[in-house]
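Left out: one protein chain. Kept in place: all the others.
We just call them A and B in the order they show up, numbering each chain from 1.
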Amino acid sequence: MSENDGRDPMLDLYILETYNLIEELEEIILESEKEKDYKNSIDTIFRIMHTIKGNSAMMFFDNISHLAHSIEDLFDYLRDNSELNVDYPAITDLILQSIDFIKNQLGKIGNNETSDGNPEELVSDIRKQLEIITVETPQESKESKNQADNEEHHYYVSSVKDCNEILEGELQNRLDIRYEVVIFFKEDCGMENIRAFTVIHRLKNLAYDIIYFPEDIVENNETEKVIRENGFRIIFSSKRDMKEIKKSFKGTAFLSKITINPVSEEESCTKIENIEEVKSSLEVVSYREPQIASKNYSSSSESQGKHNMLNVSVEKLDMLMDLMGELVISEVMVTNNPEIASLNLDSFKKSSTHLRKIIDNLQDVVMSIRMVPLAPTFKKMNRIVRDMSKKLGKEVEIVLLGEDTEVDKNIIEHIGDPLMHIIRNSLDHGIEAPEDRIAAGKNSIGKITLQAENSGGDVNIIIKDDGKGLNREKILMRAKEHGLIDKPEGELTDKEIYSFIFLPGFSTKEQVSEFSGRGVGMDVVLKGIEKVRGKVYVDSTLGKGTTITIKIPLTLAIIDGMTIRVGQSIYTIPIMSIKQSFKVNEKDVFKDIDGNEIIMVRGQCYNILRLHERYNIETEVRDIEKGILVMVENEGKSLCVFADELLGEQQVVVKPLPNYIKKVKGIGGCNLLGDGSISLILDIGGLIP
Amino acid sequence: MVFNCGRVVFMRKVLIVDDALFIRLTLKKMLEKYNFQVVGEAGNGIEAIKLYKELKPDIVTMDVTMPEMDGLEAVQMIRNIDGQAKIVMVSAMGQRTMVVKAIESGASGFIVKPFNEAHVVETLNNL
Partner (left out) sequence: MEDSLLNVMEEEDTQKDKFLIFSIDKEQYGIEIKYVLEIIGIQKITEVPELPNYVKGIINLRGKIIPVMDVRLRFKKNFRDYDDRTCIIVVQIKDMSIGLIIDRVIEVVDIEEEQITPPPELNKSSSNKYIKGIGKIGEEVKLLIDCDKLLSQEELEEISY
C-alpha cells in the first residue's frame, strides 16, 4: 500500500522513459536485422544510447550508464564510418544482450531492489567491436580533425619562465596595459580546463595578445588538475583600466580566488601582489530533498512529434471506470425511482432521456480511454521468435496482422504471457527443423501468423503455424492414461480432443525442452486467458499446422443485462446471450429417456434448465406454466433457462466475485442493484454442458 | 516578478532544451526552487529556435546532442538572431570538445550531467 513512500518520484519517470527507449531500440534493431540494412538506424541508436546514458547517470545507475556509453561510442563511430566491413550480426547480438541487461536492471529498480548487474563483459565485447572497426579504417580519426581545428586557434604560447623574452617582442603601445591574472576555481567544480577556456573566450572581447598557462587546456584534460592545483595564469593586453578588468572577471562562475596585476616589461610574471578573495555572491546552497509526490504521478506531455499522447496513471483510470459504473447505477436509481414511477412527467422523461444519452456517450469515451492497441504486445513476439528459432536451429518468420486492434488495458497485461507460451510451443513442438520441412515438401522457413480481429463484442487473437500439427491419437492416448475422458471415445470431436492439451499435467512430449516444459505450458495459458474471461480453441491438421484461437470479451465492465428472479435470489443474464423469452404451456414440454425436460420451439428441441434445481434455490415457482423460459445461446448451442419472473433490462456493472470464492460454473460475476442488493451474473457458456 | 519579503525580485526566464523529457523535468524542478522561471521546453534545436523567438527567455539551457538539429547548431542560430543570448550548454561527461566548440560559437557556460544543484545555480547566476 505504501511501497512508494520515500521513493524518488523521478524514478518512475526515469523507468518509464528508459523502458520506452529500450522498446524503440529493440524494434529498430530487429527491423534492421530483418532488412539487412542498418544505415538508417545508426543515428537513432546513437541518440537513444546517449539519452539513456545521460538519464541513468543522472539517477546514479552507473552500470546502465556505462553500458550505454560503450554502445554510444560504437555508434558514434559508425555514424561516420558505416560503409566499412562491419560485423553487424555480432553487434546486433550484443545490443540485444544489452537491451536484456537494461530491462533486467529496470525491473529490479522498479521493485525497489538494487541495480547490481555487472555489464563489464558486455562493455568489453562492445569495445572490442569498436577496436576491430577502428583498426581497419585509415587514420581519418577524430583526433586529427581536432588538430586541424586547433591550428586555427593557435595562440602564441610559451612557458611562463620565458615571459620576459616574450614581452620584448610585443608591440610597443603605450596606451595599453598589460595584465597578469591568476585564477583559482572553486574546489570540486570540475572541468577546470574548460572553464578556463570559457574565461579566455570571454576575455577576447576586451583583450588581445593573450597568453595563458597551461596552454593546451582544450586538447589535454590533464590540465584540469594542473589548474586546480596551481591556478590558471593569463597575461593579456587591454585598453581597459583595472576597475573594468576586475568587474569583467568577477562574473566568472565558480571563481574562488583571483589576482589581477598590471605588469611592466621588467616585472616577472610570477610576481604576485594584491591577493584578493572574490566573495561568492551566491548564498549557501543546500541540496534540498526532492518532494515526495503522491503515488499517482501526475501526467506529463511528450511532444516528440509522433502522436499527441498523455501518460496517465492506471489507478486514475481505474477510479474513473469505477465512478463511471456508479454513475450508471445512480442514473437508473433516479430515473427508475419507485417514488415517481406512477407519475406522468413529460418534461422529466425528456430530460432523463437526454441524460441517458450523455451518460452513454461518456461511457463509450471512458471505455475507449482504457483501450490500448495490441501492437506492443505483438511486437514483443518478434524478439522471442528470433531468439528461439536461432537457438533451436530452425528458420521461422512471424507475421503480425491486425496489431492495431485495441483491447482493454487490463487484458493486455494478462495476454502477454499466454501468447508467449503458445508461440514458444509452436516454435518448439510445432515448426519442424528445416530438413524435415523440406522433406515434407514445405518451405524451409516456417511461418507463424499472429492475428487480431474484432468480432462482435469480442476480440479474436489467432495464432497459426504451418508446422507438423497435433497428433490426435497421441493426445487421445495420453488423455486416456490420465483418465480425463468422460465421454465415450466415439463421441469426441477432433476439436474436443485437441483441447485436452489445456488440461493440467498434460504433455505428450517425453523430454522437457528448455522452453516448453512438461505440461507446464498450456494449462497455465488457459488460466491466464480465463482471468480475462476469455476462451481458447484449438484446431489442427496433422502435417499441415495448428491454429489456436483466443476469444476475449471486449467490455469487461459494463454489459446490458436482463434481471430475473428465482426464489429470493436475483440473477442477471447478459442480453447478448438471450434469443427470446416466453411463457409455456405444459403440453409443449416433454421428457427424454433420461428424464431431462425438453421443449420444442419452431421445430427445434431445446433442453430446459431449471435454475432452482441446478443451484438448489428455494422457490415456490415450480410449475412450468407459472414461471418463464429464457432461451439463451452460446457458441451455437442453446438452451432454455427456467426462472420465476423477469424483472427488467438494465445496464449492469460487472464486478468479479471475490477471490476467496472459487469459481462456480455458470456464474460469471455479480453486480449491485439499485437497492444495494446483489445479483449474480450468469455465464451462459458455463451453464451449457 | 515575485514579491519576496518586501523586495521585488525579478525571476529570470529560462528555456530548457533537451530531447530527454526526464532531463527537462529534473532541471525544471531544480531551477524552480530558485529565482528561475521555466517559460518553455524544447526537444530539439529547431523547436528551440522557434521558442526562443516566441518567448525571448533570459537564459537558454541547451543539450549538446539532439535530433533534427543539435545543440551546437542551435547555439549558432540563436546567437545569430540575438547576439546577447545567454546560452548554457548541458553536456554529459566527456563531451569537452563539443562544449569548447559551443563556447566558441557563443555559449556562455556549461553544466554537466548528472546535475549538481549548486553548480547549476552558480553557473546560471553568473552568466
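Keep this in mind: contacts are C-beta pairs under 8 Å (C-beta built on N, C-alpha and C of every residue); 3 or more make two chains touch, one makes a residue touch a chain.
Just so it is clear, the structure is predicted and the values come from calculations on it, not from any experiment.
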| item | value |
| --- | --- |
| Chains on display which the left-out chain touches in the complete complex | A |
| Selected residue (touches chain absent from view) among A:Glu244, A:Glu326 or A:Glu649 | A:Glu326 |
| Candidates A:Gly441, A:Pro658 or A:Pro689 - the one touching the absent chain | A:Pro658 |
| Selected residue (touches chain absent from view) among A:Val630, A:Cys670 or A:Ile684 | A:Cys670 |
| Touching residues on chain A - with respect to the absent chain | 326, 568-570, 614-617, 655, 657-665, 667, 670, 672, 676-680 |
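Convention: only the chains that are shown with their structure count from here on.
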| item | value |
| --- | --- |
| Chain A-chain B separation of Cα centroids, rounded to whole Å | 31 |
| Chain A contact footprint on chain B (complex, rising order) | 19-23, 25-26, 29, 33, 43, 47, 65-67, 92-94, 96-97, 99-101, 103-104, 108-110, 112-115, 117-119, 121-123, 125-127 |
| Residues of chain A that touch chain B when the two form their complex | 10, 13-14, 17, 43-44, 47, 50-51, 53-55, 57-60, 69, 146, 149, 153, 186, 189-191, 193-194, 197-198, 201-202, 218, 221, 251-254, 281-282, 285, 287-288, 290, 300, 302-304 |
